[in-house]
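Heads up, one of the protein chains got dropped from this complex, but the rest are sitting where they should.
Take a look at chain A:
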């Protein structure tokens, strides 16, 4: 079962990295959406939600076109001597893109719950915009942010469609749990695939349980 341990740790590593990667831009976008009222907001929101509803393979294909040797981003990266497609980096990137909308949605509703007048008071007490964000907005929205990060992490754990297109399914290099399950069934090793599915279920359970626990505590802590 040594292979399984490596698979699990690689999968967790990918999901963690993907979540950390999208945290700064995700929070910035979520905050902007929560506070900004302007023309085109609906369009921006829709575009940001697309990865959630598009076939993951379509997202993967777009990433492949962008990042491939001849893609606009790929050429720049190539000039820097960086290769992404069919490497572990691509796995992280694909998971990050797919998880991004989940983080943004949850963090945004967290930010929306913070009364903007509290921020205004913080400003009169001497805080700059940035300082008020870290002293008032973020501490009051942390649950939404945490739930968003956990959801994003859970999503990244199981990512398949986008990953397989942009990173391939290379055992020991880009293969995550979900890719491994697919490969084993293709090879007719159903019992092994089923075992892996069990492991994946366990991982998902832990992640979702943590999310639920955070959500549940919301009601209790508000009165504290």
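The rule we apply is simple: a residue touches a chain if its C-beta (ideal position, glycine included) is under 8 Å from a C-beta of that chain, and two chains touch if they have at least 3 such contacts; residues count from 1.
To be clear about the criterion, contacts and distances are computed from a predicted model.
Chemist: Can you tell which of "Formate dehydrogenase", "Alternative cytochrome c oxidase polypeptide CoxP", "Copper resistance protein B" or "Molybdenum ABC transporter ATP-binding protein" UniProt lists for the chain that's not drawn?
Modeler: This omitted chain is identified in its UniProt record as "Molybdenum ABC transporter ATP-binding protein".
Chemist: Looking at the full complex, which residue from A:50, A:121 or A:194 touches the chain that isn't shown here?
Modeler: A:121
Chemist: Could you tell which one of A:44, A:140 or A:214 touches the chain left off the display?
Modeler: If we include the chain that is not displayed, A:140 is the one touching it.
Chemist: May I ask you to list the residues on chain A that touch the chain which is not drawn?
Modeler: Residues of chain A in contact with the hidden chain: 115, 117-118, 120-128, 135-136, 139-140, 222-224.
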